[in-house]
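One chain of protein is taken out of this complex; the other chains stay put.
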Amino acid sequence: MEITKEMVERTATALKLEDITKRKVLTTPWQPKVQYAWDDGPAIGRYLAELKNGRIIARTCRKCRRIMIPPRMFCELCWRPSDDWTFVKDTGVVNTFVISHVDWKAGRLDIKGGERPLTPAVIEIDGASAGMGILHMLDEVDPWQIKIGMKVQAVWKPQAERQGAITDIRYFKPLAPERKRGK
Amino acid sequence: MGKRVAIVGIGTTGFRATTPDVSYRELTYEAAVKAYLDAGIEPKEVGAFVATSEDLIEGYSISDEYSPDQLGAVLKPIHTVPGDFLQSLANGMMLVQSGFADLVVVQGLSKASNILNVGEVLTFAEDPVTVRPLCETPHAVAALDMCRFLHETGTTREQCARVVVKNRRNALRNQRAAHGTLLEACDVLAAPPVAEPLGRYDIAQHADGAVVVVLASEERAAHLRRAPVWIRGIGWATDAPSLDSRVWGDARYARLAADMAYRMAGIRTPRREIQFAEVNDEYSYKELQHLEALRIYERGQAGRATEVGATEPTGEFPVNVSGGSLGCGATFDLDGGQKLLEVVLQLRGEAGTPQLRGVTTGLAASWRGVPSATGAVAVLSN
Partner (left out) sequence: MGYRRVAIIGAGMTKFVRFAQETGKELAYEASKMALDSAGLDLSQIDCVSVGSAPDAFDGVHMKGEYLADGSGGWGKPVMRNFVGGGTGVMNVIHGWHHVASGMFDTCLVVSEEKMSSAFPHPAGAFVTIFDHTTEQPIKPTLLWIFAIEMNRFMNAHGYTKRDIAQVAVKNKKNAIDHPCAQLPGEITVDDVLNSEVMAYPVNRLDVSPTSDGAAAVILAAEHVARRVCEKPVWIDGVGWALDTAYWCTRDLYYPDYVEVAARKAYEMAGIKEPSKEIHIAEPYDPFTYKELHHMEGLMLCKRGESVKLLNDGVTQRTGNLPICPSGGLLGVGNPISAAAVMKIIEIFLQLRGEAGKRQVPGKPTCGLAQAWGDLMQVGTVVVMRS
């Protein structure tokens, strides 16, 4: 039994955005205000506390020998409690990145008007195991000069402004001076 | 009835009003480690995992993303059931019976303390057009149901108050319970009204906790050291989700779920063939309404039975010896897990709380809470 155009014709009525914004169809708006306060637990709690101190901390697993960020109290691959705390560096290497013309609400950035695109990246942190990355932003670099493998350095907020959050690191910037195009 | 499926391991963190020292990850990990140790297995032997969560309760969209790590399920068959724990358990049972896996893990968690405005979350579950704009407290939905239930069955508020007194007292003796306390019926009746006929004490407070269960096929269970607790029957059902089309006062979903479970278990007279039960009592009247829907008591008789002490731990049909939701804490979709936990421990003789003697068959019945009309029932035997 083929699914035909006639069969599906009346199954969904396509509206346009104006039908809704100009109230040609009735809608009921609701703005949810759900609020949470998540307990961080010992691993993330310490991670954030050390970020406030201007440092990045990791946990180790002696079995698989990984140095893990973000830190966790158990190794999810070996299925055993993790072993020790260890500090890692605040430098790293770009594993992959994006040049984004949209923000988190899908709003368009005014790139033509000079607004800088957003450049999030997965950064493998020096001192952690290979491939241990965190998501963060890159800045102070021409988006089109970013390369996979580029070395970067964290730029921290001043001590007084740090709150114990991932945003205590403002962003990562290239470790070496920005290379000129073509070099 | 298909292949027999047993519970061969269970682990829990217990239930506490708040758990500020741990995140959801460590809570589940603790329950999982205990469950696997109990069963004598390692996660790499497990063929499939079923997690239980609802996005808005966890505070994550696509909350299933965060399920595998703390169960040892990385890159394994694991999926999430946004439903009650007993529904996840049913899914786990189906996985074993289909032959897909002979060891299945089922998980549930509550971090209720991390939700700052539960009312807003529950309101978000109401029909966006016909109910939400009325801006009533979600407790009103339960109050409407209670009002009708009392009217139709002749159950009294006093009898409901006795449920609160019993369950919260039971919880005092349960080391895993969060809200044990001594109350008298007059305290409950005199409490500030929330949405009449519900007063403050008629409504269970929330609790955090995690439960992880290991299921095994009959062949596999024979190789494990734990005496199995058999899932003889399981059922679940959804009644009218719309408040407008609902038949009030009757827990029809529980009756349908129980019928399915009893049929599977070959149970004809539940009251005689089952010795005790853990049933959802998130609102005081719910215990009575559920007992009648489960055909443990005739219509209008559950309240009377409570009055004369029949459902006390020493009574002829102990109900909510653990303390139930009122005593342990309301745990959203972990509700069935809290009920199941007690039934399993009683059947194993490990309950600690008043240990019921000589029990061979118990029942767990859950409800997903307002504004849903969904519940599940499991019948277990040792």
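Order of writing sets the labels: A and B. Residues in every chain begin at 1.
Here is the rule we go by: a residue touches a chain if its C-beta (ideal position, glycine included) is under 8 Å from a C-beta of that chain, and two chains touch if they have at least 3 such contacts.
The structure presented is a predicted model; accordingly, all values stated were derived computationally and were not measured.
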{"item": "Contact residue for the chain not shown (choose from B:43, B:83 or B:337)", "value": "B:83"}
{"item": "Which residue of B:128, B:300, B:315 or B:354 touches the chain not shown here", "value": "B:128"}
{"item": "Positions on subunit B contacted by the hidden chain, ascending", "value": "2-3, 54-56, 59-62, 64-69, 73-83, 87, 90-91, 93-100, 121-122, 124-125, 127-129, 235-242, 245, 252, 256-257, 260, 264, 368, 371-374"}
{"item": "Interface with the unshown chain - residue positions in subunit A", "value": "1-5, 7-9, 11-17, 19-20, 25, 27, 29-30, 32, 36, 38, 40, 44, 47-48, 68, 70, 76-77, 95-106, 111, 117-118, 120-122, 131-137, 143, 148, 165-167"}
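Heads up, the rule we're going with is that only the chains that are shown with their structure count from here on.
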{"item": "Euclidean distance of C-alpha centroids - subunit A vs subunit B, Å", "value": "37"}
{"item": "Subunit A partner contacts - residues on subunit B that touch it in the complex", "value": "19-26, 29, 42-44, 56, 59, 68-70, 72, 74, 111, 113-117, 120-121, 124, 128-129, 132-133"}
{"item": "Complex interface listing, subunit A residues touching subunit B", "value": "28, 30, 32-44, 72-74, 76-77, 79"}
